[in-house]
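Only a single protein chain was left out; the remaining protein chains are all shown in position.
Naming follows writing order (A, B and C), and every chain is counted from residue 1.
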Amino acid sequence: MIEIFATAEEAIADVPDGSTIMCGGFGLCGVPENLVRALGAKGTRNLTVISNNAGVDTFGLGGLLANGQVKKILGSYFRSSEICARLQASGALEVELLPQGTMVERIRAAGAGVFGVYLPTGVGTCVAEGKEVRLFGATECVLEYPLAADYAFIRAYQGDRLGNLVYRKTARNFNPVMAKAARITIAEVEEIVEVGELDPEVIVTPGIFVKRLVKGARYERRIE
Amino acid sequence: MIEIFATAEEAIADVPDGSTIMCGGFGLCGVPENLVRALGAKGTRNLTVISNNAGVDTFGLGGLLANGQVKKILGSYFRSSEICARLQASGALEVELLPQGTMVERIRAAGAGVFGVYLPTGVGTCVAEGKEVRLFGATECVLEYPLAADYAFIRAYQGDRLGNLVYRKTARNFNPVMAKAARITIAEVEEIVEVGELDPEVIVTPGIFVKRLVKGARYERRIE
Amino acid sequence: MSGESSKTRIARRAAREVRDGYYVNLGIGIPTMIPAVLPEGMTVLFHSENGILGMGPPPSPGEEDADLVDAGKRAITAVPGASYLCSDDSFALVRGGHLDLAILGAFQVSERGDLANWSLPGRLTGIGGAMDLVAGTRRIVVTMEHTTRDGQPKILRECTYPLTGRRVVNLIITELATIEITERGLLLKEIAPGVSVDEVQRATEAPLTVDRWLTLME
Partner (left out) sequence: MSGESSKTRIARRAAREVRDGYYVNLGIGIPTMIPAVLPEGMTVLFHSENGILGMGPPPSPGEEDADLVDAGKRAITAVPGASYLCSDDSFALVRGGHLDLAILGAFQVSERGDLANWSLPGRLTGIGGAMDLVAGTRRIVVTMEHTTRDGQPKILRECTYPLTGRRVVNLIITELATIEITERGLLLKEIAPGVSVDEVQRATEAPLTVDRWLTLME
């Protein structure tokens, strides 16, 4: 059952300290910026964040990091975030780096009822250290586990009142897969439309995966 | 590099005896009927077929079974095929029954570079017999392996000249996932359109997965 | 009880397990009768595992579309807000626990909630999506007639037919009773009008505990 909220602040009002939060987007593209901003304003602390990137210092997750709200971040690429590096160096932030494809396959697994996957990625590198390695034919693979969250913050282009979502271009990225991997998925959209307005052939995220929907108040449309 | 063929017969002309062939469709819905008919006419033998169903005796894979072209069939539901039961009983056909979701996850794995998946489906039932079972938290899971094919016969609604495909309604079913899991994917479509005519947001199967494309000569549009 | 068939009565009781906003998968047989007996005004989206969320009622004769069928291969329609799924996504949804409820038929259910509903001796075989549904779905309700045609119990200590899943059924609804499967076995929650607890127990191989709040089935 979906709930539609008037503001991002209301949509995230009950997120408690210590939550694990997935955050869609790639770089600054397709980031749920209104939800992240609201979480920054609310000041929720001790967060574990799963996101491909950490935003930049003045946009996206950068704000949460600067506020000291995040205790751990898992993702694949943090080079654009000075603050991320600084907090990691000072010991104030735990950083776990994952190959991007392994990260997203683990997120998919969490949403798809898959309890373990054997992947060839990263064998013989530091990301395989301490992990179970198994030979399939001539290919060594690492056993990887599902990656789930309490909340997923995702961003779509349009959503109907059942929570069906469509995306725009490469702003799709991690949003659809993360929507399936959290206990409570909160989607912000640029536009809310009536049920039946979205072509059933085109819906990327069916409303079954969305628990809360909100129209974002503003979008900066920044390019990193 | 995609090749566009004038007829289904030409598109399947080189399929050798002994091939493993995936066949899209659910029941009679979304079945690549022109490719299957052409394979029947060609008389290729000793086939291993991976398909959710076996058609009915007068349509789809039923024809290949009746011709004695199939030595083994893997799928999830064969109750609608009298001929399938008869051949199995006589020992002329090996039948391997899979849970539908396990079957499709194994097909996905083959296309996605995943070498093994742990699934909770079927634990404690006959489909788990002889398989590795492992405990993840409180959930027992079975280790399942990828399921690939030499050829995938798939059916779509429209395809452009790069092999990008869109489907109609529930005729989508197994077609997109099988398209990714074979060495050579042959797609039949109801209509071939020019590149650029399909909305990029709507393409379900990108042309990278399609090696051969053909416009089907006729479609019966039967309901089982 | 009027002249309503026992199957319709089972469907009507099962409909009460469906809540507003639910996403539900219905097996073949009695479960397919449920949409028609749901209260007005509820928003319920039905999933069919061949690849649709938002399945609507059967089309009018002549309006059938060969590209739009359910998992039983019957022609269907799509409601506003429906969407189509590839098979891999459809079963990821099922196995990932995203459905609120599945209502299935059964040949046998054991007192621990083991389910046998796909294979009968001497019949052609087909598993379909049954094993995936019971492995993934949060809540499994079984609707069936209480006994076989020749009066043999179908609610057993142990299933004798091939299993679909172990310890997966939460609730059984028959024309005689509504029975919850608990950690301590079968709990008789509701009983049909005009039927005694003793009659239900005699039609049931496994022992029943009578709930202290035992009520009449509506």
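Here is the rule we go by: a contact is a pair of C-beta atoms (placed from the backbone, for glycine too) under 8 Å apart; a residue touches a chain by one contact, two chains touch by 3 or more.
These figures come from a predicted structure and were not determined experimentally.
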Using the touch definition given at the top, which of the shown chains does the missing chain touch?
A, B
On chain B, where is the contact patch with the chain that was removed from view?
1-2, 108, 110-114, 160, 162, 164, 180, 195-196, 200-201, 203, 206-209
On chain A, what residues meet the omitted chain?
26-30, 52, 76-82, 84-85, 95, 97-102, 104-105, 107-108, 119-127, 157, 167-177, 204, 221-224
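What we mean here is this: only the chains that are shown with their structure count from here on.
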Could you grab the centroid distance between chain B and chain C? Build each centroid from C-alpha atoms only and quote it in angstrom.
29
Between chain A and chain B, what's the gap in Å when you average each chain's C-alpha atoms?
33
Of all the residues in chain A, which ones touch at least 2 other chains?
112-114, 200-201
Residues of chain C that touch at least two other chains are 78, 84-85, 92, 94-95, 135-136
